[in-house]
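Removed from the display is one protein chain of the complex; every other protein chain stays in position.
Let's look at chain A:
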Amino acid sequence: MLFNLLSFLKRNTFLIALLLLVSPFMQADWFALNMTRGSTDISNEVFELHMLIFWICVAIGVIVFSVMFYSMWAHTKKKNPVPARFHENHKLEIAWTIIPFLILIAMAVPASKTLVKIYDDEAGDINIQVTGYQWKWQYRYLEDDVSFFSNLSTDLDEIYNLVPKGENYLQEVDEMVVIPAGKKVRFLITANDVIHSWWLPAFAIKQDAIPGFVNTAWTIVDEPGIYRGKCTELCGKNHGFMPIVVKVVEQAEYDEWVFAKKQEAIKLAELTTKEWTAAELVERGESIYEVNCVACHQTSGQGISGIFPALAGSDIVMNNKDRNIEILMEGVQGAAMNSFSYLSEVELAAVITYTRQSWGNAEKGDGEIVIPKDIVDYKEPKI
């Protein structure tokens, strides 16, 4: 027994040395090798399908390569100086056409069955419209009139290696999508600007979010918990920075959450009629600017030369309040600037005021502020 162990150690000195050498790096991540098992019936089925075809492919590879490696070993010029002369054998050729064909059918049939299940797309208990924006997701609960944006919440300092990275680095958002457990939830997926793709691996959902199209996907998740996903279609500069986080909760908790979200909306609406000072608007506007504008126009308001115009020192931002509102509401035709009319009146007024008061714009320009009422007036039908 002991002898065996010793001889094992002797024979595998190199292997053991290698293991010791790399052991400091042997953290759990080395084992992130395979697709993770899903959290729904469908995603489990997809996982099983993946493993089935994986093993079939491995088997094919092993058979083909063993014949080849055997030949490379046994049929070298040294061992086999006179090559055989055979070529073309119809029986063999028919066999290696028909057999793969049958294997393919064995793979395609279960795959098609699963696909039919995935496409079984009747109305859900809850319908959520998911809209991709550069670079965030908007969720609208169609039955409950709840709507919000979900942005990456990882600190820029973590991304630029100034502070240690958190556990959920690049996989955390400021507001999660909340859905109830055990209910059929249908996602209606679209986009506002470029094509995005909404991927949640645990549910085996990956649907492109395409402007002008509404794609659907559905899921029923039984296990409450937090599930993380990502954008999977190149959508510009911050494609890697618009994650998806879904929180699955029990029905009671879900109802509470919906109620709270509605209250929040009512409070926000009340703010529209409040008397605002410039300082209050600037304070509120700064955070809105950071979430919605900073990616293109930059914290400094300088934009990026040649693609995204500067706001600091811009004539429109300094002196033309009406056009300023119009651009935010309608976007700029043919340019990357989209309409932001989906923001609330308060948010729009605050963010416009912030840009008109920052970077020396107030001193150089007319210094006027925009209040929520201005936005309401803009929205009034024009005669």
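Throughout what follows, a contact is a pair of C-beta atoms (placed from the backbone, for glycine too) under 8 Å apart; a residue touches a chain by one contact, two chains touch by 3 or more; residues count from 1.
The definition used in the following text is that contacts and distances are computed from a predicted model.
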{"item": "The complex's invisible chain, by UniProt name, from \"YtkA-like protein\", \"Pyruvate dehydrogenase E1 component alpha subunit\", \"ABC transporter ATP-binding protein\" or \"Cytochrome c oxidase subunit 1\"", "value": "\"Cytochrome c oxidase subunit 1\""}
{"item": "Among A:P180, A:P201 or A:P372, residue touching the chain not depicted", "value": "A:P201"}
{"item": "Hidden partner interface residues of chain A, rising order", "value": "25, 27, 29-30, 32-36, 45-46, 49-50, 53-54, 57, 60-61, 64-65, 67-68, 71-72, 75-77, 80-88, 92-93, 96-97, 100-101, 104, 107-108, 111-112, 114-116, 118-119, 134, 158-161, 165, 167-171, 193-195, 197, 199, 201, 204-208, 210-213, 215-216, 230-241, 304-307, 334-336"}
